[in-house]
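Step one of this worksheet: look at the structure below.
With one protein chain withheld, the remaining protein chains of the complex are depicted in position.
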Amino acid sequence: MREYLIKRIIVSLFILWVIATLNFVIFQVISPISPEETFAPLSLEVSPEVRENLRELYGLNDDLHIRYLKYIRNMFTFDFGISFRSRRPIASEMAVRLPATVLLLGSAMVATIIVGTPLGILAASRRGSKLDIATIGSGLLTWGVPVFYIQLVGMLLFCFYFNRWFGFEFFPSRGLYSIPPPQNPLAFMGDVAWHMALPVLTLVVGGFGSWALYTRNVLLDALTQDYIVTARAKGLSERTVLYRHAFRSTLPPIVTIIALSIPGIITGAMITEFIFTLPGIGQWYLTGLNSGDYPVLQSVLFTYAILTIVCNLIADLLYGVLDPRIRVGMRR
Amino acid sequence: MALLDVENLRMYYEIMRGEVKAVDNVSFQVDTKESLGLAGESGCGKTSAALSILKLLPWNGKIVGGAIRLGGEDIVKMKDSEFRNKIRWKRISMIFQGAMNALHPTYTVGHQITEAILKHEVVSKREANERATKLIELVGMESERVKRYPHELSGGMKQRAVTAMALACNPDLVIADEPTTALDVIVQAQVLKVMKELKSRLDISMIVISHDLSLISEICDKSAIMYAGRIAEYGDVVHIYKEALHPYTEKLITAFPSVIGPKTELSSIPGFPPDLLRPPPGCRFHPRCPYAMEICCKKEPSLMEVESKDHFVACHLHGGEKK
Partner (left out) sequence: MASLFSRDKRIIWMRRIRNFWEEFSHTKIGLVGLGLLVLYILVAALSPWLTPYDPIAQPRLAQSFAMPEWVTVFPQFSNLTKTRRITLSWNVENDPLNLVTGGWGTSVGVQYKAGDLQPVLLVLHSKFSYAEIPPNEFFQQFAYQSTDTKDVEYSVTLNLVTPEGEIYQFWDEGGLTGDRGQWVTRDSKDPLFIAALFPNEPGKHLGKVFFTQKGEYTFVLELRFRPKSMDATAQLEISDSKLVILGHVHGILGADYFAKDIWAQVVYGAQLSLAIGFLAAIVGTSIGILVGVVSGYLGGIADEVSMRIVDILLCLPLLPLLLALVNLYGRNVYYIVLFIAIFGWQGLARVIRSQTLSIRETAYIETARASGAGGFYIMLRHIIPNIIPVAFASMVLAVPSAILFESALSFLGFGDPRVPTWGKMLQHAFQSGAFINLAWWWIIPPGIAIIGICMAFVFIGFAFDEIVNPRLRRRR
């Protein structure tokens, strides 16, 4: 176990190093935009000395290999530098944006699971029924329907058409809270919830089908196992068979999938944030892209990689806990 | 009155291309404390017959005719919930084919045994645990194995655990489906010993399903030989094993070497069991039968009693008077 963990950590560090290097190469070596170009708005008015100081501040005057070494050191000490655009530390910038993103995708994920899992269970327990076919259908649909399109249509309907027909927006079409925000903290929370409702709802509509289909398939797999026949033979009720026996053995894969989809929280809602003008990580990344603010870009990519690795490890450990057959590291 | 009386049972699977007649007009009886062996090649409908008795058919399987009477009551007509609460495991339990996969991988052996006890009897958890431990000892395992997960047990131990589980609620009838298949010879012998012991110590009836007649002759009192969904020969195990009448039985005996006893030349039965979607006309065995006569491909032989008492055979070679 310990040996495994050590090996695992070494491999993870290696992967992180490769990704950090890749970031460096993409954004700082072969980038056709030279870093000082991103100061364009500044360079118009700023004197050469100030510009020089800025380059010094961002460490752009060193040789490439020195920069690389410093960069790697910084990445592995979670020092992501300073944003070009706002000239504030990346970490604090990220901290400002994280809540919106986590709130958005966290609640969407929870809602998707809450809606999708029972649907999948029902579909599996009534195989071939209309509900089952509907579940398969909605699962297939999520493969072909872009979520951002659902969001656009939702926005058209609930914000713009509602406004035309009834004179008000059922859900707001932009922002995380009203401007000015309500003073009362409870009212503020309600306001945020109201602003989050449509983005979250549309994310759930776009995603519950595949979740339900996944649950259904693993559960059907479990239901065809021999030990399910044993459970039935013991005279257990169909309910007990379904939940205690069949569903129990689908927990490891389901929990794994959940753990593995957590890193997606960081970037998964980029388009949603773009559409609904939510000040989250995705929105931040897009602005970073458009303004050549590469410290932002590489920090987001690197954070995603760290999260993926951590969640993979957690998934492995959880799998081991939930399925006694598998010792840690045997998954896959 | 027999404990279990299966009469003209027919069980079909519906598949896209038609009906698989897995059990076709099968009748047999099991008396109290008696054990019946159900023998035949794989694919001839043994498991299907057993599953019919427990009403545990796959979604495409249907009992289309016949009666299964347990203590005189027809369980085919019984309501599902009643059957589940009163019969399953409490009166009829089963040791499934492939015990390897019959245990839930994420529950301990003890949990799986107590679960059955708690379902059917009003006892405390503690009592149930104690009983589970006793059962585990009964089948010859150390008591601490109750805390083990199935994957921590060897194949033979899993088979014993499954056996212990089958005995959890003191059933009247235990069906053991291929209890020794997929085990190596030494473990087979151990399992056989356990079963024999159980039979002598507990007052239960058994149906032992196997393709291995020698195993059946070791444990059972009676035997039914199944071929292609039908009974080919039925009667006292000694009669059948010593004086097999049906050519298929003969083949079956020579095809599998006895577990205990002298080693014989292994000869497999030529040809394949028929496709139960479209079984051959007449006697279903005739395409593979060395003694096949003209009548065999035309007329289906019915099960008839032969001279010796309680020995039935469905073969034109032995066409005595009807029972």
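Each chain gets a letter, A and B, in the order it is written, and its residues are counted from 1.
One rule holds for everything that comes next: a residue touches a chain if its C-beta (ideal position, glycine included) is under 8 Å from a C-beta of that chain, and two chains touch if they have at least 3 such contacts.
These numbers were taken from a predicted model, which means no experiment stands behind them.
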item: Shown chains that the omitted chain touches within the full complex; value: A
item: Touch with the omitted chain, as defined above, among A:V18, A:V50, A:A95 or A:M189; value: A:V18
item: Candidate in contact with the missing chain, chosen from A:L5, A:I26, A:L54 or A:V96; value: A:I26
item: Chain A residues touching the omitted chain (full complex); value: 11, 14-16, 18-19, 22, 26-27, 30-33, 127-128, 140-141, 143-146, 148-149, 152-153, 155-156, 159-161, 164, 173, 220, 224, 263-264, 266-267, 270-271, 274-275, 282, 285-286, 289, 297, 300-301, 304-305, 308-309
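Please note the rule applied: only the chains that are shown with their structure count from here on.
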item: Length of the line joining the C-alpha centres of chain A and chain B, rounded to whole Å; value: 54
item: Contact set on chain B toward chain A in their complex; value: 54, 56, 59, 84-85, 87-90, 93-94, 96, 98, 101-107, 112, 115-116, 119-120, 149, 151-152, 162, 165
item: For the chain A and chain B complex, residues of the former touching the latter; value: 127, 225-227, 229-237, 245, 248-249, 251, 322-325
